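Following this message is one structure expressed as structure tokens.
With one protein chain held back, the other chains of the complex are shown just where they sit.
Let's look at chain A:
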Amino acid sequence: MPQPAPKSSRIRDLLTKPIRLPQWLAKRPSVDDPRIFGFNEERDAVVSEVSTRVVGQCLSGRGELELLLNDSAHREIKRLEKQRDEEAREWLGFWQTVVRKLARMTETEQRESLRQIVDSMATDVAGNFDPRVYSFAQRVIPGMIAGVMNPKQLAVDAINAGKVGAERLVTLTGHLDELHSLSRVGTVIVVPTHSSNLDSLAIGESLAREELPPVVYGAGKNLFTNPIISFFMHNLGAYRIDRRISSRIYKQVLKTYSCVMIERGYHSLFFPGGTRSRSGMIERHLKLGLAGTAVEAFARNAIRARKTGEAPTPIFFVPVTINYALVLEAESLIADYLKEEGQARYIIEDDEFSQLDRWLAFFRRLTSYGAACVLRYGPAIDPFGNRVDERGRSLAPNGRVIDPVSYVTHRGEPVLDPVRDAAYTRELGRELVGHYRRETVIMTTQLVAHVLFRRLVRETPGLDLFGRVRRRGEISWDHAEYVRSYLDTRERLRELQRAGEVQINSYVETDSAERALERALEAWDGYHTRPMARIADGQVVIEDPALLLYYQNRLVTFAERIAGEGDERAAREIAAFGGGELP
């Protein structure tokens, strides 16, 4: 029986497949180059390894192959029928044929279909890395952001925005020295908090500035629709994730791809919160998703290394908090949070990320604010949550060096075990949440928003969140009282900082209460469409409680401990937004 096959289309390929530069012009990577410089040479081997492994896993469940193919086909048909694009024209017929012929297929034919599906999925997912594109992007990343989105009439503005040195926009702090040495001895997995689509650019910029090796990362296929962004993303190590595909086979392909990449020692970037934080809160529940494959990758490397009597390459998780004084998509995100739109929440079709004027307004504000984005690199941990030293050795709580392989052994031998690894991954998620909280850098806008929002809560007892966000322009507060409350709250925050429980931005540290309010209002007024608060006749008037909520949410976990006399009840209510203190 002839096998079903997708319709091929060269025109579609040209329009939708990311463009790569000709390889015969490229120079061969040298031994001193970062591992990823040689990725293109390994790319086919990676795809083939992913394919083989996924097919093997799908075949291991006896009698389940037909069910798996059938389920995948129906899910894909449902998706593609709605989609009605080039991809649908190419694949719809293929899946329909699979469904029609499945019952009559021999086992060999079923296997062949599976192999074909897995191969094409793995090829579609796999990224690319071109050192030439990397060195180009490294020079122009800040300009590129504005340049890519630049229509003619806004070109001048955009170029001006692009000239702003990245150093002024993004400040780097934390355990960067440690990261330098760790990236030489093992595989680094950068796991940042996620509040904006600019996060991956900020991370990329920070690594380039520090001359740290670039990382591979998964990016939603929707970000590949702009051919220029797609070109850069694709050639800088991004692999494509199509969130619309719900087939189990595809999920297995993604997991295996990230596992194989980590096993092979490619430094990686994952946003373990999954999507941007809608509420503005620091992530509290991490699913980890693809980052969870690191435990399996480590176990596989440990088994391999045991055969040769060596120690496996260590894997490190590096938590990073990305702290914005101003968030590009704040308005859409908080609106989405308040709406709680259900299942399709992760794709906001028309947020500020796709609106040119918002980008420009945003960058103008950022540049006048100074260091408006602070990236803080936390201390590295191994996949089992243990701190590591600068040589990459895992440490017990008392500082003793321990062997990470002991976590994946059974009776002395390293073994694979998905149930165990899933448990380690959940544990790692909980550990990272604690790191995020401690490494969060509180910005002026967040603290000002918190003090104002807490007042709103205090003034509106018994009202629910939705009642409160509607109270626009109704609550005003004596400026002098505001100043007292701000200073008291800041002092309590400083105590938490001294105890190592949170970080504070230098502006928060040095600004007077009046200046801090001014700074926050300036930042918001120039960017957000509605005023968030204003000063009139010696009163601070709360204008947009929803956006205040967004910015203040960063402080939810600390609310009870930074509240002074009279604010305890309001703080308790705020703490309850995030489900109270962390375990």
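Just so it is clear, a contact is a pair of C-beta atoms (placed from the backbone, for glycine too) under 8 Å apart; a residue touches a chain by one contact, two chains touch by 3 or more; residues count from 1.
We adopt the following convention: contacts and distances are computed from a predicted model.
Its record in UniProt calls the unshown chain "Glycerol-3-phosphate dehydrogenase", which is the match among "nitrile hydratase", "Transport permease protein", "ABC transporter substrate-binding protein" or "Glycerol-3-phosphate dehydrogenase". Contact with the chain that does not appear here is found for just one residue of A:E49, A:E76 or A:E329, A:E49.
Screening A:W95, A:Y266, A:F384 or A:Y436 for touch with the missing chain picks out A:F384. For the chain missing from the display, the contacting residue among A:D33, A:D177, A:E310 or A:D403 is A:D403, taking the whole complex into account.
Annotation: of A:R300, A:R393 or A:R490, A:R300 touches the absent chain (contact as defined above).
If you put the missing chain back, the residues of chain A touching it would be 45, 49, 52-53, 56-57, 59-60, 263-264, 300, 303-304, 307, 384-386, 396-398, 400, 402-412, 415-420, 423-424, 426-427, 572, 575-576, 580-581, 583.
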